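Dropping a structure here in structure tokens format, bear with me for questions.
Of the protein chains in this complex, all but one are displayed in their positions.
By written order: A, B and C. Residues from 1 in each chain.
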Amino acid sequence: MTMCVITPESRRRRGKGRWAKQRPVIQMFHVSKSFGNDPPTLVDINLDIAKGEFVFLTGPSGAGKTTLLKLIFLAERASKGQVLVAGRNVARLRDSGIPYLRRNIGVVFQDFKLLPRRSVLDNVGFALHVVGTPREVVREKSLRTLKLVGLANKAHLLPPKLSGGEQQRVVIARALVNDPAILLADEPTGNLDPALTVEIMDLLCDVNARGTTIVVATHDATLIQRYQKRTLRLEQGTLVAEEKGARAAQLMVQG
Amino acid sequence: MTMCVITPESRRRRGKGRWAKQRPVIQMFHVSKSFGNDPPTLVDINLDIAKGEFVFLTGPSGAGKTTLLKLIFLAERASKGQVLVAGRNVARLRDSGIPYLRRNIGVVFQDFKLLPRRSVLDNVGFALHVVGTPREVVREKSLRTLKLVGLANKAHLLPPKLSGGEQQRVVIARALVNDPAILLADEPTGNLDPALTVEIMDLLCDVNARGTTIVVATHDATLIQRYQKRTLRLEQGTLVAEEKGARAAQLMVQG
Amino acid sequence: MSLVAKTSYFARTALESLWRSPFIHVVAVLSLAVALTGFGAARVVASQLDRLVESLSGEVELTVYLKADSSDETRAQLVTALEQRTHGKATIVSPEQALARLEAQVPGVRALSKDNPLPWSIEVAVPPSARQAQALREVARKVEQLEAVEAVDFGEAAVDRLEGLAFALRLAGLVVFGLVFLTVVVVVAATLQLAIYARREEIEIQKLVGATNRFVRAPFLIEGALQGLLGALIALGLLLLATHVGWPRLVALLGVLDAVAPAVTLRLAGEVAALGASLGLVGSVLAVRRFLRA
Partner (left out) sequence: MSLVAKTSYFARTALESLWRSPFIHVVAVLSLAVALTGFGAARVVASQLDRLVESLSGEVELTVYLKADSSDETRAQLVTALEQRTHGKATIVSPEQALARLEAQVPGVRALSKDNPLPWSIEVAVPPSARQAQALREVARKVEQLEAVEAVDFGEAAVDRLEGLAFALRLAGLVVFGLVFLTVVVVVAATLQLAIYARREEIEIQKLVGATNRFVRAPFLIEGALQGLLGALIALGLLLLATHVGWPRLVALLGVLDAVAPAVTLRLAGEVAALGASLGLVGSVLAVRRFLRA
């Protein structure tokens, strides 16, 4: 079993570890978001995620999980309230500053967003090319990351030729390849079988152990049950409770 | 609990029900499929799905589940072997005959395939327009089906504005709207929370009870455990066993 | 019933597409408009060139020198015959008139002699339609053989040169027209192809959901025809603007050309509209075909 699954012993270690009470990297103060004239998608969200933390974000379909993640990497801007990432108020960030914010955030998109006409390897390497990494380094790092998600043999295919689960792993590899400070994973195991799900989650735990702050939006109750982490639960745009994973998962299974 | 979850009583009823030993609607004989020079994706598949049956198709990521479903509605053609749908050899079907085959098959695509510039309502109604159904009928039927999946209030939005789970339910509504004889659902609950998953599965069960043959490709072990149905398991392109769902699910959880 | 439902569905789909993703359609309509404006302008310019050639060659005439003993009657007969043959206007020039003209050209000629040595002659202004060197030569030969005729002169060199000019202009017109037409076809084909390329996934999805090729194609055809007509409308607007506002201004500004103003005839408008609609239609058929195969 990996270091991520909580045992009494690991919990004790963690309690006094260096990430225990760190300064926050993601903070939201009274954040609301509405699209046009529709009823607001997010209402008065307040949250605080510490550096090095691993947080689950759960809630029913349409609750606003994806929207909340989008506010963090500025795919959407909050209608009201303050969003702070690494202490900076991103609500005030100019458009030209967005790319530099995003380079520190790895994102696993729920709908993948792979470039359909570039090879898997190029898709993964893209985040490195953006910062001007030399070609050989890009190649080598991308291949290494693809190996981590078990796709080294598919590196030269185009994404539309991959199975759903394979595409999902490519997106995970892309999010991880440049060692981001923050990783936002939106339903990262929705297309993976249980065995792979465990593998990928363990991978995320390793990354987390190396200092990356991770937020995983998921419906999967078994995940939340297995990895006992702080779990934020959204319901109709409001954060309802901060229970420990087990209870949240139980809530979910019961519907 | 719905009629679909197997209880000893319902199992007895079913055993002698009218769908017990029906003539097959989907048959495969020694079917293989390879893409280009890659190692074959499917190898020597033989299967037999009876009219009115409800079958799970499972297996690890990249095993070939989606490819197998594609062979049935001719999104891909088999490289070798015979595929029979409702007794017709679709391998011999001319291109111009494909649309008529597809009209009898509802498909829930793993990657949704929604028309991004048509409203949710139009997306669902499309399958009806194709056969020349009058406008009002289309509208009414589409709205009714959207209500079934809990999306009546999103009927006039464009798909990109929906959450992942909402899009998935639109695809399910589209597959169901014209009462197809066969329903192929590829990971239909991958983006749904447990409560919605149960709702949707129960919906599929109702549809099945009204005579539609259903094949559900899924990774979700809890699904297979909950709805005890015949489960086909693919591994690296081969059908490995036809066990009852419980055992397959156990296998999956153990990895 | 089903047919009505389908037809109304196609029409609605096409119209919706036109206002829902206006960008693609604006581009397609614009390039169609440019193409059709080119076509229309080529037609207008061609007819202007024809008129220019006509006006330039106003001076072409056939001069028939008569024998000294010709009677008034013969001359009148000859005038009628010549006018019939060349469809032009024939005028009798008396020796006195001829001498007056010569005096104007060479002062002092009249004083050289008491007698007027110049013959009677008939001058025929040849209408542009009959102004082919070959035909004139033929007429000249026949007239020369007549009893009363001494000699015939019709400025062969001038006619030849003028014919060359007219030919060159028509050739240039043809080349320009050909180029414009090539542009029309390439532009329209390219734009429609790209417009449909941008929607290839839509086509693919429609086919996956059970649409026949014909069903997928129909709205594109309607769109294509509508785009063509819209393009034609814009083109006609531009042409009318150019001929009714631009041309008079130019003429007024320069005060040089008093040529007839170019006109957009009803026939030309019909041609532009028909060309637009069929370009849009055929272009769409060909463009969509490429993506229906897969």
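In this section, contacts are C-beta pairs under 8 Å (C-beta built on N, C-alpha and C of every residue); 3 or more make two chains touch, one makes a residue touch a chain.
Everything quoted here is computed from the prediction, not taken from an experiment.
*Asks:* What shown chains does the left-out chain touch?
*Replies:* Looking at the entire complex, the absent chain's contacts are A, C.
*Asks:* Touching the absent chain in the whole complex: find that residue among C:195, C:222, C:236 or C:292.
*Replies:* Final answer for the missing-chain contact: C:195.
*Asks:* Just to verify: which one of C:4, C:182 or C:245 makes contact with the chain not shown?
*Replies:* Of the candidates C:4, C:182 or C:245, C:182 is in touch with the missing chain.
*Asks:* Which of C:102, C:125, C:146 or C:233 sits in contact with the chain that's absent?
*Replies:* The single option touching the absent chain is C:102.
*Asks:* Just to verify: which one of C:24, C:236 or C:292 makes contact with the chain not shown?
*Replies:* Among C:24, C:236 or C:292, only C:24 touches the chain that is not shown.
*Asks:* For subunit A, enumerate the residues touching the unshown chain of the complex.
*Replies:* 73, 75, 96, 98-100, 102-103, 107, 109, 113-117, 126-127, 129-135, 174
*Asks:* Considering the entire assembly, which residues of subunit C contact the chain that has been omitted?
*Replies:* 23-24, 27, 30-31, 34-35, 37-38, 41, 45, 48-49, 52, 56, 102, 106, 108-109, 111-113, 115, 117-118, 161, 164-165, 167-168, 171-172, 175-176, 179, 182-183, 186-187, 190-191, 193-195, 197-198, 250, 254, 256-257, 259
The rule is short, and it goes like this: only the chains that are shown with their structure count from here on.
*Asks:* Thinking of each chain as a vertex joined to the chains it touches, would you call that graph a line, ring, star, complete, or other?
*Replies:* The chain contacts form an open line.
*Asks:* Taking each chain's centre as the mean of its CA atoms, which one is farthest from the centre of subunit A?
*Replies:* The chain farthest from subunit A, judged by C-alpha centres, is C.
*Asks:* Centre of all protein Cα atoms: which chain's centre is nearest to it?
*Replies:* Taking the mean of all protein C-alpha atoms as reference, the closest chain is B.
*Asks:* Averaged over CA atoms, how far is the centre of subunit B from the centre of subunit C? Could you give it in whole Å?
*Replies:* For subunit B versus subunit C, the centre distance works out to 64 Å.
*Asks:* Distance between subunit A and subunit C based on Cα centroids, please, to the nearest Å.
*Replies:* One centre to the other, that is 68 Å.
*Asks:* Distance from the CA centroid of subunit A to that of subunit B, rounded to the nearest Å?
*Replies:* The separation of the two C-alpha centroids amounts to 30 Å.
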